[in-house]
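Missing here: one protein chain of the complex. Every other protein chain is in place.
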Amino acid sequence: MSIWEYANPRKFMALSGAVLPWVSAAAAIVLVGGLIWGFFFTPDDFRQGSTVKIIYLHVPAAIMATSVWFMMLVTSLIWLIRRHHVSALAAKAAAPVGMVFTLIGLFTGAVWGQPMWGSWWEWDPRLTAFLILFLFYLGYIALWEAVENPDAAADLTSVLCLVGTVFAVISRYAILFWNQGLHQGASLSMDAEENVADVFAYPLWTSIGGFFLLFLALVLYRTRTEIRARRLQALVQRERMA
Amino acid sequence: MKGLLLRDLRLAFRAGGGFGLGLAFFLIVTVLMPFGIGPETATLARIAPGILWIGALLACLLSLDRIFALDWEDGSLDLLATAPLPLEAVAAVKALAHWITTGLPLVALSPVLAVLLNLPAEGFPWLIASLTLGTPALSAIGSFGAALTVGLRRGGLLMSLLVLPLYVPTLIFGAEAVRRGADGLDAATPLALLAGVTLATLAAMPFAAAAALRVNLR
Amino acid sequence: MKGLLLRDLRLAFRAGGGFGLGLAFFLIVTVLMPFGIGPETATLARIAPGILWIGALLACLLSLDRIFALDWEDGSLDLLATAPLPLEAVAAVKALAHWITTGLPLVALSPVLAVLLNLPAEGFPWLIASLTLGTPALSAIGSFGAALTVGLRRGGLLMSLLVLPLYVPTLIFGAEAVRRGADGLDAATPLALLAGVTLATLAAMPFAAAAALRVNLR
Amino acid sequence: MTLVVDALSCARGGVPILTGVGFALAPGEGLVLRGPNGSGKTTLLRALAGLTPPVAGRIDAPEDAIAYAGHADGLKAQLSVAENLTFWAGVFGGRDISAAVEGFDLAGLLDRRAGNLSAGQKRRLSLARLLVTGRPIWCLDEPTVSLDTQNVARFGAAVRGHLDAGGIAVIATHIDLGLEDVQSLDITPFIARTERQSADPFLSGGAL
Partner (left out) sequence: MTLVVDALSCARGGVPILTGVGFALAPGEGLVLRGPNGSGKTTLLRALAGLTPPVAGRIDAPEDAIAYAGHADGLKAQLSVAENLTFWAGVFGGRDISAAVEGFDLAGLLDRRAGNLSAGQKRRLSLARLLVTGRPIWCLDEPTVSLDTQNVARFGAAVRGHLDAGGIAVIATHIDLGLEDVQSLDITPFIARTERQSADPFLSGGAL
């Protein structure tokens, strides 16, 4: 049996229904565990004081925000090439989750920026690129909302997602050209010199894992809802045509 | 009347109805400005009141065509004109619906965008006050512009052209109030003038809009 | 192909065709800015490159709906899709017609507006060069946005929402070139990047637009 | 309540189209307007409805008595059939829509989006709108466009019912509506000839 079998709504419902409780439970445990570890069992930073703890929300949210868009790109491609409905609906379901992660990233960043840089917002490249990503999410969701025929909406949003990705990448480099910023470099790189101390890194990795599990649970849950809504719509339409 | 208001609101909130798009446009224009102008916070803070007001104004402007154009195209306006409502009331109700679906959300979003542009904290109350007072005038004037251009296929741009000069007083007083507020000066005078402009517009525009509609329906 | 281009041009120049309105919008936005921002010459000169680019961009944006929407409404697009032209060619020709009727006049008008905003003399050649190189990209990207939203009644605002983020690279490089030029710095790098973005867009966008059109025609 | 038209002249975009149209309709009377394409039926009906002011002549009708239905359907694509009807019912004073739904057999379509209807279904909905206006004088411009025979008959019955209830109807059409005992008026004789005196002040008088 090939993996594409799961693109059939019924198969997907069966599988996702089985794993969803486990994923949700794991998400709750890891996320809460990671955050508590980070908030209460790590020392304050010598320069930043206790504000550094925002990192346990900020970095995972920021990482997930970009990853969700990437996942939407992949599922959109699957829809365009193989026309699996579940794939299109998964992209639709993921978009609001990604947008909320982006918002969390922006918001925690702003809250962090106030003590660090003395202002809520700076036109720093990374922040700006993030704001643009938020706009892409907005446009993508708005297009889904506006087009009424579900298949046409899936096609159009997929094309938008492809084109948008290319432009998001170009924008990222354009912004670097436009402003060299203040924002932190990569703190979780492989390069040991630049890495944050292990005391911070372990809980950080944990909460990143927690955010990822949370995302997985939410997307499964929302995709299931979307599938049910589509089925409901199909049934209602069938009733009406009868 | 109430039926018309409810219908217009419902249409706006329906999928494809355009609610929220004005907001998004406001957001995007404000975000784009720094790309054009450069990222220096000091410059941005200085021009923030103007940018915010112009952004709100453009967002209003771009959603004006939904006041009459769609009703014209599908023939509803012909029917409304023969209905037992005075055309003035139709124009007023439609301007009100436009304000509720566009102006009001803009007011609510403006503080967030003000943060992005580093508007000084003293400016915030004035920003909200001036937009609350000014956006009804934008909708009312806009309904007149929309009525003037309703029969034209590509009326959108022509309407912008007619309406923008009419927006000048509102823009001047509104932006001035915020600018003074942000500088810690007294902003009550421009605000009072703004209120005066708005009141006069609200009183006069439905009649002008109805007259324009009558001509276009011939 | 040539017939289509000529028809689109002729339609644009006909009464009610919208030619010149883009220009007028550009003019008015630029003139409104000082009302919002305040009249200090120094501030205005500093932000002039950004304002000019954003004005041109918005003027382009607002005329995008004439690329496909009218042909969709009156059924011509159905007929064009069944005609012996590839839809990609239709999209490309229509973007070209849009550029000729909107982008090109904007380039021509921009020096006049630059004078109004006190752009330093060194900036003028860069302004014209960057707009000449950048506006084709605006039309091409816009044709994609217009194709995405062609079936929607109130597509205009949604289209702005979809298109504006795609305009970011063009805007950044374009305005940066003018800014550097006005400051007497080397502006060749942003200009080269701008040209690169434009070329890539011109090559890719007709295909994306045609794909979106096919979906919307179903 | 009568509809009296006397020596009416109409123009479109400054061009005189009809001159000297006259007729009178008492309650219960209908009039079928006939004439080849481009003869001026739409122009006349728009004048009756008060949308285009006449160039000359007189239209005598009680105020707020005319319901007009033109070539365009006047439907909101985003609203459902029921919402469309209820809205118009509300505008004309909150009558209930069940008669209209029944008259044009819309019960099965009530919660479909108007934008997704077929051409004939849209037309039925826009005709049903006439019934909810409660207005006594109907001015209808090619009402049966896109309708199949069964629905043309339905429309005929609706007009019949309206006339029997003391209403008036002026209907421009190219097909046979199956309404006996309804007068018909060919407007060809009223088409404005250029030789006749025109109302245009730039034409009257000698050379300038």
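As written, the chains take the letters A, B, C and D, and residue 1 is the first residue of each chain.
Here is the rule we use: a contact is a pair of C-beta atoms (placed from the backbone, for glycine too) under 8 Å apart; a residue touches a chain by one contact, two chains touch by 3 or more.
Source: prediction; values computed, not measured.
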Problem - Where the missing chain touches chain A, by residue - result: 8-10, 13, 85, 148-151, 227-228, 230-231, 233-235, 237-238, 241-242
Practice task
Please give every residue of chain C in contact with the chain that is not shown.
Solution key: 2-4, 7, 10-11, 14-17, 70, 73-76, 78-85, 217-218
Practice task
Just the residue numbers, please: which parts of chain D touch the chain that's not shown?
Solution key: 12-13, 35-39, 42, 71, 116-121, 123-124, 142, 145-151, 174-175
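Keep this in mind: only the chains that are shown with their structure count from here on.
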Exercise for the section: Just list the two chains that share the greatest number of C-beta contact pairs. Expected result: B-C
Problem - Residues within chain D bordering two or more other chains - result: 77-78
Handout entry: Touching two or more other chains - residue numbers and ranges from chain A
Key = 132, 135, 138-139, 142, 146-148, 178
